[in-house]
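The complex is shown incomplete by one protein chain, all other protein chains being positioned as in the whole.
Every chain is named by a letter (A, B and C) in the order it is written, and numbering of its residues begins at 1.
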């Protein structure tokens, strides 16, 4: 049983709390939020202690591991504090919006031997991970092309956009990680991006985009494209496609149920896709937590490392550089 | 090259004429219809001779084979005339609505050695025949259950209904034949039917039904159900399903094209199904003709025999008997 | 918060325990099993009291409602005891294998005003219930035909078969209930069945069958067919289809995830279906429990009544009668 200290009681923090509580191998010891009311509400729900001072989490002997779900700007500092306290840490992505800060954090915690897992939940989706397993099993021969489609169901709020760090750092970062996950022992080496504020042109004023296509070439010459949009009227669109020399694999979308309609206008018409990530990736969030718990309990390396978090950020930086220059940008 | 004499220039006759003409191995020598204008229109289109007297077709030395697409009441007589003339004959289903007349025809032509093929076109549908081949290849082990769904897109006209002989003789007969086709060396031995005028209650006045479910048990104990309706708002619904001890096979519907729509109300919404049988079974009609031509040219037995035509009619009779008695009716 | 006493700690009991515990509105007070070890294991897992004497459950003032998941033979007695104790009761199906016993139970508890819900979980499946809602909303006009396909993934054990009461009472009963659920204010009035031991002929020795097709006609003349098999190599097959005058609805199967394979032999090949009912109907079991909790808390009538349990049993009896006589059997 791993006893968690949870930092951050917003939407994603509450989801993690519920996931911990529903697991058989994790429990919630203490919850922390800068807003006491938020901490109290969550603590009361699950019978956990509460605190507004984050140091209490790291200092508690009832905490075996820390789950960081606070705002992005706090991630690197809390990771460092967790490492100092010797507590294994699960941290939501991204580590920080500033690469220099991430690298400084990396340097600071290097060699400390404290397990750190970054929250790239999609790797744990049953369809996505089965796809990777099929590649590893050699089902499609050599990988040639990867197509990742990721579209959110609706535009985030203005408030969110102002702190998210830009669509490519905030949203595409998951897809950069999935590309690396599917490339296995290959890595992207060149990044080219096109992007624009096509859905909401007013975003241009804040230098933000809402649609992007990002092409990458890998060390082995493979080709990857990521198709992103901040809004898809038909629901959260999450698809992977991998073409290999001997076959193709697709991890397709999920619907809330499989009612299909047939009438004078249409046949086989299904429900809009699952909305939003908490629903679509419910299984993935659970499996991600179990994977972290197992790493903590067995002292194994977590399945998603700090360096994975950094690598995805570096690809995002390269994409922004490409947008500026109109050229393919080398990475790695 | 097989030169055809075509009897009957209505819709189904015109379809056969076009199919013959588009084939590389058949040609149209003469067309016959009781309405001279119909014969002339079709003859002119394809450069064929015309006649209103059917005897000319059977007597012509430019005719290698006869295709009977005239009204049902003439089928048995024309089959007999074709046999007398020693001309291979393809005849649309049903042979006759009266079992006694069919049996008389059978007795009259017995042992004459003239090839006869009955127009159960669906056997030649690429999906349906691939399904049968998969059964024969042992892909699903022993067949346990067969589910046949056949629904027309819209109610036929009052005129049609008055001469069609009843839904089960007119429409279900195709499904009885498909059941026998899929049972391979097994045969239905018991028939139970429920039916009603659910779509158009006014049909009750003419003792007609528009929806039916027909259950059959076979000599080997297998189970078959046929689901029929005279109207399906979403298009011509033609499905086969066979459950075996080691798997299941389905021959699914076809759409005119594969455009799919995704929006706030639906995902993966396809076009209504192909309407109507001439469009849906276009490939089947072509392959049926080629199969007949090959039988004629190689003096092989046609793939669908006179006895197949009779067997399907006997099952239809049993279904009507079941409707009257509320009991399962033995056949064979 | 509804505090449950759980009777029966076998597989289905353990599933209910987990469902109660994961819910936000239910808790597990006490668990009962004739085997103390079973009760202890479950009680320890969830911090619930344990007992081997069922009277303790009915007598406990920590129990707001009773969930009966013990063997079928005990259901009727425990329902009566719960009613005597004034405790709302959720009881797994079937109420009893003997209609006379069910009717005696009904008479005994009549007018007592204690809420009773029977465990027809499939009504709560999101796809199945959305299908019903679409019918109620008039999306497909008048219902004409209902096709229910229900096939288990594998044959049950010999031990199970010996106490299950026969495939039609044990398995088809769910489908009889779904037929009634979809017919809304119509009811089956005639039942005809074919069945056989096609998968495992050795079942004949115990007078059991493993495949069945059951046709029903309703008061309004509608047609229903249930296709059952005890084994489907491709997984648990659970489908509903309703043809209406203006459209068709299908509640289709679910897969564990949506990985699809494409290669030289196949395209769009998906995973086998979810196995078995606990996985396939996970959402349904949760929603069923929440519905019962809501009924208890609001003193509303449960969504599935004792009479629904009886009605499904009467249809099963009629099916057995039809198997014996080869005739359609009237019910109701």
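To be clear about the criterion, a residue touches a chain if its C-beta (ideal position, glycine included) is under 8 Å from a C-beta of that chain, and two chains touch if they have at least 3 such contacts.
Everything quoted here is computed from the prediction, not taken from an experiment.
Colleague: Per the definition of touch given earlier, which of C:52, C:267 or C:325 contacts the omitted chain?
Modeller: Checking the options C:52, C:267 or C:325, the one contacting the hidden chain is C:267.
Colleague: Which of these, B:73, B:110 or B:130, touches the one chain of the complex that we don't see?
Modeller: Selected residue, touching the omitted chain: B:130.
Colleague: For the chain left off this view, which of A:248, A:287 or A:313 is in contact with it?
Modeller: Answering carefully, the residue with contact to the hidden chain is A:248.
Colleague: Looking at A:95, A:109, A:232 or A:296, which residue reaches the missing chain?
Modeller: Missing-chain contact among the listed residues: A:232.
Colleague: Just to verify: which one of A:4, A:120 or A:192 makes contact with the chain not shown?
Modeller: In the full complex, the listed residue that touches the missing chain is A:192.
Colleague: Considering the whole complex, not just the chains shown, which residues of chain A touch the missing one?
Modeller: 142, 144-145, 147, 149, 151, 190, 192, 194-196, 198-199, 211-213, 215, 217, 221-225, 227, 229, 231-234, 237, 243, 245-248, 326-328
Colleague: Give me the chain B residues in contact with the hidden chain, please.
Modeller: On the side of chain B, residues 22, 125-127, 130-131, 134, 139-140, 246-254, 256-264, 271 touch the unshown chain.
Colleague: Using the touch rule from the top, list residues of chain C that touch the missing partner.
Modeller: 233-235, 253, 255, 261-273
Basically, only the chains that are shown with their structure count from here on.
Colleague: Which chain has its Cα centroid closest to the overall Cα centroid?
Modeller: It is chain C that sits nearest the middle.
Colleague: Between chain A and chain B, what distance separates the C-alpha centroids? Give it in angstrom.
Modeller: Centre separation, chain A to chain B: 57 Å.
Colleague: Based only on mean CA positions, could you tell me how far chain A sits from chain C in angstrom?
Modeller: Computed value for the inter-centroid distance: 39 Å.
Colleague: Of all residues in chain B, which are in touch with two or more distinct other chains?
Modeller: 233-234
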